[in-house]
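Only one protein chain is missing from this complex, and each of the others stays in its spot.
Then we have subunit A:
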Amino acid sequence: MYFAIVGNDDKSLYECDIGTLKPSEDASKLPAPIKDLNLYITHAALDVVDEAQWETQSLYLKSVDKFYGYIISAFVTPGNVRFLLLHDSRNDESIKQFFLDLWDIYTKTILSPFYKEGDPLGNPHFNARVKQIIRKNL
């Protein structure tokens, strides 16, 4: 699995690999190992998010895109920061909770007066929290 946070101005703020994806039945048709494509597949979903985010008022957009049997789920914060998750199994409730927990720590991070909008998010405490949230929900 792969997780990315994309900022308001489409700059990448955070990304991380989470475990491995189960090979899907279509995966043999892939031109390269899925791990190398994670970033491209996930960011390609941004176009879909751009349209989908005006269709609903909810923050969690569920699955927005598919790629050879893999699913990309998205979450848009009120400040238009996009959380994207590339995953292999459908489990809406736990993914929603995963995004909500992340939103909480994201907000805590940006509330720091030393954080400037658009700065990358990685700090050791943030990383530790992300790991904790992944263990809890995924």
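Please note the rule applied: a residue touches a chain if its C-beta (ideal position, glycine included) is under 8 Å from a C-beta of that chain, and two chains touch if they have at least 3 such contacts; residues count from 1.
As a convention for this text, contacts and distances are computed from a predicted model.
> Can you match the unshown chain of the complex to its UniProt protein name from these: "Trafficking protein particle complex subunit", "Mediator of RNA polymerase II transcription subunit 18", "Large ribosomal subunit protein mL50" or "pantothenate kinase"?
"Trafficking protein particle complex subunit"
> Just name the one of A:Ile41, A:Val76, A:Ile95 or A:Leu121 that touches the chain not displayed here.
That would be A:Val76, which touches the missing chain.
> Residues on subunit A that touch the omitted chain in the whole complex?
Contact residues on subunit A toward the absent chain are 8, 53-54, 56-59, 76-80, 103-112, 116-117, 123-129.
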